[in-house]
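All protein chains but one are shown at their positions in the complex.
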Amino acid sequence: MSKPVCLVIGAGAGIGGNVAKRFASAGFHACLARRTDSQGLDRLVREVTDAGGSASGFMLNAVEEHSIETLVENIEKDVGPIEVAVYNLGAQIGDRALADTPLKTFEMGWRMATFGLFRLASCLLPCMVQRGHGSLLVTSATAAMRGNSGQHSHASAMGARRMLCQTLNAEFAAKGIHVAHIVVDGAVDAPDTLGKMLGPQRFQALRERKGLEKDGLLVPAAIAETYYHLANQHRSAWTFELDLRAHTDLAWWNHAGL
Amino acid sequence: MSKPVCLVIGAGAGIGGNVAKRFASAGFHACLARRTDSQGLDRLVREVTDAGGSASGFMLNAVEEHSIETLVENIEKDVGPIEVAVYNLGAQIGDRALADTPLKTFEMGWRMATFGLFRLASCLLPCMVQRGHGSLLVTSATAAMRGNSGQHSHASAMGARRMLCQTLNAEFAAKGIHVAHIVVDGAVDAPDTLGKMLGPQRFQALRERKGLEKDGLLVPAAIAETYYHLANQHRSAWTFELDLRAHTDLAWWNHAGL
Amino acid sequence: MSKPVCLVIGAGAGIGGNVAKRFASAGFHACLARRTDSQGLDRLVREVTDAGGSASGFMLNAVEEHSIETLVENIEKDVGPIEVAVYNLGAQIGDRALADTPLKTFEMGWRMATFGLFRLASCLLPCMVQRGHGSLLVTSATAAMRGNSGQHSHASAMGARRMLCQTLNAEFAAKGIHVAHIVVDGAVDAPDTLGKMLGPQRFQALRERKGLEKDGLLVPAAIAETYYHLANQHRSAWTFELDLRAHTDLAWWNHAGL
Partner (left out) sequence: MSKPVCLVIGAGAGIGGNVAKRFASAGFHACLARRTDSQGLDRLVREVTDAGGSASGFMLNAVEEHSIETLVENIEKDVGPIEVAVYNLGAQIGDRALADTPLKTFEMGWRMATFGLFRLASCLLPCMVQRGHGSLLVTSATAAMRGNSGQHSHASAMGARRMLCQTLNAEFAAKGIHVAHIVVDGAVDAPDTLGKMLGPQRFQALRERKGLEKDGLLVPAAIAETYYHLANQHRSAWTFELDLRAHTDLAWWNHAGL
């Protein structure tokens, strides 16, 4: 297969799915990976192909041993060289006091947000280095630079993720690999993630209050444009970190500490 | 005139000129303003028009009282509404010990890097607010977040500029105005600025050592792509701050403190 | 005079006066400088001497040309070598929209918060370098690292101040001079500054709501303990930046972006 491959780990109906579609529309073969809802995954793949693009779907339990490693190996062998990888997994669990954050929850947050990225980098970046180019785009959050109330698990895992992106920059940028840390700061108009966390009624109310006409929720397709721009930057002028925020939602910005 | 206007303050042969060309190639009328070398300015304008674009040149001493204010007023009246403004002035003077940094130098650094931006914002943002949209793209430097040795004037002025961008975000984002703080971290392949600071021989040596094939100097045309992307982001997903760095030049990144 | 000298610029009844008292109680001769209210200044000096300490008062308009320079020269000549200098001036003016922030106000904010510190460093640090030791303790604010709404003048001036402290660190730490940037984050229980900004009634209401028993306003004498600790740190383990916050007042911390 001659198309460059864009692998999206964490491909739901929000950021991940839209990033996959954006790259597919530009001639990439999109590999969409997610843990649950294989029908939803099929639907996303079909949306890409219906629009004239090319895509495959993969079920993936990212915290399982060897899962990410095997997926990368298979795609590199069967589909083609991964030119762009998007790591879009996290484990935001809503606000929890310390007493309501069991050790297992805290550890799982790190396994999804940090360790999975480390495993992806460990198996994928050597392939990219051999080819002399490649991009790893990492969805992150305000919690990576400011630990606010109730986010013991989320903030700690995201802070770890941010520092990991920087140590990857320090080792791999000069080898042609572009790792970018993308601070998505605010509520995303994503039924799969925010919608599930809030429940359908609160999510719809939020959409009506902030989103839609007022553009106060981050629109995933708009986010995807910046992911695509990052993967296309000339290597003399790469962005290693940026924020994405809705214009109306300054409360988020004030808490961000970027 | 029906084209949207892009005003570039500090339009030389580096970042400023290339940003002007990028917007002109996308259908903007580019207004290029600079302090010295009217022949160089004419040449830039001609390059834009030769490429099928539309541009005008303006001589501007930005630290002079009323200078920026008058320019903005005249362009808004005679050329058209300014949709995008680029503030690309600074006063980097090379490394200087405190004893070699006179009060006048320190004050001039602030007048160019900070006060000029404040004056531009004060006269331009009210017009943009009336229209409900507009972008102000601010070239900045690593010195805005890390005060390294010998940069008393430069770092202090850039730190002031960064905080000003953030207070502008806080007041104007929700009114539809996108102010972006762009941390250009490293040597730019720009004969007008870096070339003049280093002298032609040292500049050429640097180009041969880092730039050209190795892309170790930031290429202004590559920088301009990201400026253009910023001005086109959907208001639900704006970037307020990002860095731009050459992939080979990790020493800069390590000093950046972003 | 054989006592070491501690010069406090901006010595009112809040941080400045209490820092002066703290150093005086430890055997320093305190030089208190302020712009207005010579009776208040006399009262502060008398409080120091009544407690068995040693102090002098100086009226100082810090934005006036040569004012700081002359004061430093006179103290070094007539009182003794300045071992510790405290720069405690700012120009917080409450929240103001851009349209309500005249050019003069913005410039004055920089003259007080940034340029005055640069002038103090320029005339004092060479004396300290000759002696091989000395401390410059700089009161700062959250606004130095986060530009919140309505603080165009304050945040920009404080951001400039912070970067200046860092360039001073870079040049002078190895020469034995300890410059520390102290981020006072929150309302200080200071009638001279916060009291005047809010008016007596709102200030008293704030004290009753947050301060007193609940310690929700920063107590100046408590702040002074940390200033004193900083000046006494061993040069192998200096602090260049720290924050000071009231334990109950997490809203401030969330906005701080430190």
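Which chain is which? They are A, B and C, in the order written, and residues in each are numbered from 1.
As a working rule, a residue touches a chain if its C-beta (ideal position, glycine included) is under 8 Å from a C-beta of that chain, and two chains touch if they have at least 3 such contacts.
Here the structure is a predicted model, which means the values were calculated and not measured.
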Chain not shown: contacting residue from A:Phe28, A:Phe58, A:Tyr87 or A:Trp110: A:Trp110
In the full complex, subunit A touches the hidden chain through residues 97-99, 101, 103, 106-107, 110, 114-115, 118-119, 121-122, 125-126, 143-152, 155-172
Note that subunit C touches the absent chain at residues 169-170, 173-174, 176, 178, 189, 211, 215-219, 222-223, 225-226, 229, 232-250, 253-254, 258
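To be clear about the criterion, only the chains that are shown with their structure count from here on.
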So the chain most remote from subunit C by C-alpha centre is A
Centre to centre, by mean C-alpha position, how many angstrom separate subunit A and subunit C? 44
Gap in Å, rounded to a whole number, between the CA centres of subunit B and subunit A: 31
Could you say which residues in subunit A touch two or more other chains, in rising order? 250, 254, 258
